[in-house]
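Comments concern the structure below.
Only a single protein chain was left out; the remaining protein chains are all shown in position.
After this line comes chain A, so read on.
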Amino acid sequence: MKYTTFSREQNDALKEPMFFGNPVNVSRYDQQKYPIFEQLIEKQLSFFWRPEEVDVSKDRIDYQALPAHEQHIFISNLKYQTLLDSIQGRSPNVALLPLVSIPELETWIETWAFSETIHSRSYTHIIRNIVKDPATIFDDIVLNDEILKRAEDISRYYDDLIEATRQYQEYGEGQHTLPSGDTINISLRSVKRKLYMCLMSVNVLEAIRFYVSFACSFAFAERELMEGNAKIIRLIARDEALHLTSTQHMLNIMASGEDDPEMAEIAIECHAEATELFRFAAEQEKDWARYLFKDGSMIGLNETILCQYVEYITNVRMQAVGLPKAFETSENPIPWINTWLASDSVQVAPQEVEVSSYLVGQIDNSVDVDDLSEFSL
């Protein structure tokens, strides 16, 4: 079905499937086929925050005083999150908007992606504040092999779906010979399958990969270091909880078949592949933990503990989407993380952060007559 930005079909949005129906025409929120997406929009809007609200000035001093191996842990995580939110700030829109067919889900996708851009802006806010030259950090993201490995495994599900959608909308179903001479076989079912696996991979990204990074940020904050960063991460985690809830709903609605019976069949067919996706992502995150702690660990967190947390959180997230647990680990090795993830204690009031610029010896307080030389009355 050819995409149009305003379908002239006089359709009933309450009867459309979540995806692959008629493109959305009127954006209306007075009625929903799935009220959950409307509730998610409202909740996300209520969570709106700006990175500049958070004072990260003490973090600069903390970061400079960190030993080199801890700086490596901190900055590597920041680079990784920058990668994740760079992808997330654009991909739900690019991949899902051409396919969505109900207004509440279309707008949820846009709201979700927008909130990811706020996360990206917050990383610039932090990085600008803690290093003299932000470029050295941003530039390394596309040079660092360890980061690129994970980028490949995340973006390929989106890229596959985008390409399949493009071909489907351009050529329609059936066998076609491309200008290059290659033959391709397009079926709607195969595009649906790619959508399902893409959503599964997005769920893994937000429900597992992000949480591995969160664990590191909060481990610093437990030691009262990088607290500005931790405040931002709390806000980000609050948003990510909504996002993972949204993909859980999408995946489970699909699997139930109530929205599109063919999706229920696809969910069953993809069971093994989805299980493997989770398992593979968990192993990648463990490799990442090895990389993070290669030069040394820190109080409260090391490679072993973080790997256990990866296994634990993977199990929790797999069960949420109807998959069997992949690992034996059944207890959370870092229960302290939950205090940071609890929502009602998220605050950004400046008075809550200890501002160290009052500390003697940290800031140069001496004022010279020459400092005032440029003033004239």
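Here, a residue touches a chain if its C-beta (ideal position, glycine included) is under 8 Å from a C-beta of that chain, and two chains touch if they have at least 3 such contacts; residues count from 1.
In this section, contacts and distances are computed from a predicted model.
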TODO: One chain of this complex is missing from the view, so tell me which of "Pyridoxal 5'-phosphate synthase subunit PdxT", "2Fe-2S ferredoxin-type domain-containing protein", "ABC transporter permease" or "Multimeric flavodoxin WrbA" is its UniProt name.
DONE: "2Fe-2S ferredoxin-type domain-containing protein"
Task: Candidates A:248, A:284 or A:314 - the one touching the absent chain - done: A:248
Task: Selected from A:43, A:90, A:189 or A:223 as touching the chain missing from the view - done: A:43
Open item on the list: Contact with the hidden chain only, please: which chain A residues?
Closed with: 36, 39-40, 43, 238, 241-242, 244-245, 248-249, 252, 316, 319-320, 330-332, 338, 341-344
